[in-house]
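Shown here: the complex without one of its protein chains, the others still in place.
Letters A, B and C mark the chains as written, and numbering starts fresh at 1 in each.
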Amino acid sequence: PRARDVGVVIGTMSPGPHNAITDVDGVGIGHATLVEGTRLHTGVTAIVPHAGNMFRQRVPAAIVVGNGFGKLAGITQVQELGEIETPILLTGTLSTWKVADAAVDWLLRQPGMENVRSINPVVGETNDGYLSDIRARPLTPALVEQALTRLSYGDVQEGDVGAGAGTVAFGWKGGIGTSSRHLAESDGGYTVGVLVQSNFGGQLTIAGVPVWKSLPDPAEYARSLKVPPPSTGDGSIMMVVATDAPLDAANLQRLARRALVGLARTGSVMSNGSGDYVIAFSTAKENLRDPDVSVQPARSVAGEAMTPLFEATAEATEEAIVNSLFRAHTVHGNRGTAAALPLKPVLDALRRAGALSPAKPHGK
Amino acid sequence: PRARDVGVVIGTMSPGPHNAITDVDGVGIGHATLVEGTRLHTGVTAIVPHAGNMFRQRVPAAIVVGNGFGKLAGITQVQELGEIETPILLTGTLSTWKVADAAVDWLLRQPGMENVRSINPVVGETNDGYLSDIRARPLTPALVEQALTRLSYGDVQEGDVGAGAGTVAFGWKGGIGTSSRHLAESDGGYTVGVLVQSNFGGQLTIAGVPVWKSLPDPAEYARSLKVPPPSTGDGSIMMVVATDAPLDAANLQRLARRALVGLARTGSVMSNGSGDYVIAFSTAKENLRDPDVSVQPARSVAGEAMTPLFEATAEATEEAIVNSLFRAHTVHGNRGTAAALPLKPVLDALRRAGALSPAKPHGK
Amino acid sequence: PRARDVGVVIGTMSPGPHNAITDVDGVGIGHATLVEGTRLHTGVTAIVPHAGNMFRQRVPAAIVVGNGFGKLAGITQVQELGEIETPILLTGTLSTWKVADAAVDWLLRQPGMENVRSINPVVGETNDGYLSDIRARPLTPALVEQALTRLSYGDVQEGDVGAGAGTVAFGWKGGIGTSSRHLAESDGGYTVGVLVQSNFGGQLTIAGVPVWKSLPDPAEYARSLKVPPPSTGDGSIMMVVATDAPLDAANLQRLARRALVGLARTGSVMSNGSGDYVIAFSTAKENLRDPDVSVQPARSVAGEAMTPLFEATAEATEEAIVNSLFRAHTVHGNRGTAAALPLKPVLDALRRAGALSPAKPHGK
Partner (left out) sequence: PRARDVGVVIGTMSPGPHNAITDVDGVGIGHATLVEGTRLHTGVTAIVPHAGNMFRQRVPAAIVVGNGFGKLAGITQVQELGEIETPILLTGTLSTWKVADAAVDWLLRQPGMENVRSINPVVGETNDGYLSDIRARPLTPALVEQALTRLSYGDVQEGDVGAGAGTVAFGWKGGIGTSSRHLAESDGGYTVGVLVQSNFGGQLTIAGVPVWKSLPDPAEYARSLKVPPPSTGDGSIMMVVATDAPLDAANLQRLARRALVGLARTGSVMSNGSGDYVIAFSTAKENLRDPDVSVQPARSVAGEAMTPLFEATAEATEEAIVNSLFRAHTVHGNRGTAAALPLKPVLDALRRAGALSPAKPHGK
């Protein structure tokens, strides 16, 4: 279940209608999942900021590095120009460059792209080498195209799907998670949505409750299921933040840093071997960038009005991480098994701590 | 009381003997407090990395900016050279430059400094303009000298003292707080100590428990005491991290970022108007830097061995912040009153959440 | 003489009417110079972006660090918020904090500033400790006020004046220099103006000609004048770039980096001990920032239209540095003498290299 559906409420702000990054109008999410027996559990997830030609109508954007032990493609051009000109892709570590190449191939074949001779794909990754035979690098251009084209604009699949097929978080099966927050009209009425690919470690903390103390050791739990224990590698997390608030690249950079606040609250200290990145963009129509204009009109939320956006980003990131765990299933993989997070002890711990709300299924 | 003395335990690692930044051998702390009726509540706090001549034996250092709405003096030279050549000072916002000037004056008068014509004082600040008449800028060179010379190497005064005399955190009286962690011998046996000057806002969360929900609104509480309510300004925090682990400037920069993890867990999102800074240094003797050598040693903890240091930094920062609140007294100030954090509802909330340990006074 | 008046032409673009930073409409320059016998040669220079209340109408701004061995005050807030809220001040190293404090004092006393309790002065410095008794820190609040209030909006005094009174560049007397460039209407018709405080070393190169080879060794030259030779310290340079082009902070950051291009061409490699900083701001009226609005305009020149602004910045910086040398007089100072750059061998070398234009006094 999604966290909120079983009474786990993160923070105090209200989610949007889907409690997903797709609550930011125009944002589409595509997943392509590759599972083959126990050997392969990997995939691609695409975050498409708007339905138009991204290369002709670029979104203001920023990328923040929490801990840079990762292979993220495309960062320097985003930092220099403050914009993203392609969909964003997530995948497994050793597929980063193959996925980037396939995305470029597909993008260059789109209408209107006939004369493009430079393009900057943004591809993030986390390491799915425990559940998947990562050295095989099995992803195909067809799967990349599938992620880029079969988009959801409402509910988003979470857990062991797409780029989350083979990831492990806190010793349990992690993956894709999403959440959103809608600001009060007096705070601008903006929406912030977050999507994560969770694959990191730490002491799992949910809504402030150190549930890790109430959980079996993932390795022992795996053994009790007669399966090899999960890796203790310290993993990584990709976080993507979308908003319809008009923000320039400088303020998006500030916004992105607040995803790290949400990450910290789940029990991560961004360990040495973790690649923890935040990619943030604004879909506000008035700020879309035509590469050929010589003066860019733009507006940006300023000063104190940024703080509610910061809070929304922290809350939505924290909840997206929890959703990535709550929605994942046990996966028997290439080098062992990652069990689904056992919800009963988690919910019991939350209840004991007074941190469980009466379950209120999130209607639409 | 200190948090740990009443059963509030942050994290899982063990503190050092004083549970203070002074557990890092050689680090001394000096406070000078200026209180005058209700009008002035300000001061200076000095963090002195070692007892020698700092200018001749510099400590590897790094400074990280969480949110840069502050006036920190000295940052670019620290970032360029990776070292600090003076004691670190904390004070109130509008006294930053006066304190820096007084420190330079004092430093240039010390033995061996007769020919020094360039020096880089590091001075941080938070805004004590609610409890103190900040525009008066009343600090004197004598007070700066007092902070630099009357040093404690064991227990450290906390709360409304020194640079914490006039600060407000989460609507309650904040100030100076400190804590430390000692790593297992298998993790290197290093010590990490943190000292903070708390003056920021958010939703006060202690050991994961949203105690803010159990507390009166600080403004209403103030009114119930027949005093003007505290400012709702979003304030700032200075965090100073010391360690005896041999770390080069690059790894100190990584360490410093983990103080922001601890900050996030107390309920801060680093709001727009906050100046949130971390200054980290290593006292490892083999890495002290003589400005005149042409090749210097740069041993550093590496790779996975960094992660326990990251955890120690996050935990000690979180506990230092809690201590800054637990140890502060109610202050009737220039523009109103900041009440001491009411401990009973806080401890009750922690107890209800199962987050209170049996009180075990921290012996020495 | 100014370089251009004796035929030294840097680059290919046209200067504005004053060939000075004041060609950017609204920018005013104030100097306060303190000379006392040979002992003191120091001062303050103010760059005032516009005549209004800077705190209420902030300019988008950026600061870039070429080599950070300096004490620049105010950088982190400028980087976080992308704006400057006070005039910019330049001075001698050990006066940085005293000047900042005096500026804050004066600013807080201005009309409309009665309730301001936080302000971020931007103060840069270079080390005038060879010609001036720098440890005396003799600057007074009255001199700071003078620099802030006696402003020139046309011709700017250069050489050994204001913050340039005691600086040394390439072994010769340096100081304040300025220059500007006006873009073709087809490139936007914008103006870029630069002011520098030169105090650095290297192999003096003018318009590409290694004139250092044709010059006497400054130390020997000093001895031939029966005076102590100049310091060989490697100094620093402050560069301030103003433009009326509408630029957001991100593009100002890019613009500022191009001042380092001009610096490189004069023979500097930004030596280890140099504090080389660029402060850039835009005066475009539509982008002035009211701290109280919640959404602010952020128009900015974009894409390829930036390149001519980059060229203008590089050229104007290079020429401003040359002007700082050409306009300085020999100064007999505290620890020795810095001779004015001997123009005859310089101009001869330029002439031999074919790099001297027919002198065309720059009329207005």
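A few remarks follow.
Rule of thumb we're sticking to: contacts are C-beta pairs under 8 Å (C-beta built on N, C-alpha and C of every residue); 3 or more make two chains touch, one makes a residue touch a chain.
All figures in this text were calculated on a predicted structure; none of them were measured in a lab.
The missing chain, though absent from the display, is touched by one residue of A:4, A:71 or A:257; that residue is A:71. The chain omitted from view is touched by exactly one of C:141, C:273, C:291 or C:345, namely C:273. Touching the chain that is not shown, out of C:36, C:290 or C:304: C:304 (per the contact rule at the top). Listed for chain C, the residues touching the missing chain in the whole complex are 12, 66-67, 203, 205, 207-210, 234, 254, 257-258, 260-262, 264-265, 268-273, 303-307, 310-311, 313-314, 352-355.
Contact between chain A and the absent chain runs through residues 65, 67-77, 79-81, 93-94, 96-98, 100-101, 104-105, 108, 116-121, 127, 129, 134-135, 137, 275, 277. Listed by residue number, the positions of chain B touching the unshown chain are 80, 82, 188, 246, 248-250, 254, 289, 291-305.
In this section, only the chains that are shown with their structure count from here on.
For the touching copies chain B and chain C, the fraction of interface residue numbers used by both exceeds half; the interface is of the same-residue type.
Put simply, the C-alpha centre of chain A and that of chain C have 46 angstrom between them.
In terms of their C-alpha centroids, the spacing between chain B and chain C amounts to 36 Å.
Shared contact sites, meaning residues of chain B that touch two or more other chains, fall at 67.
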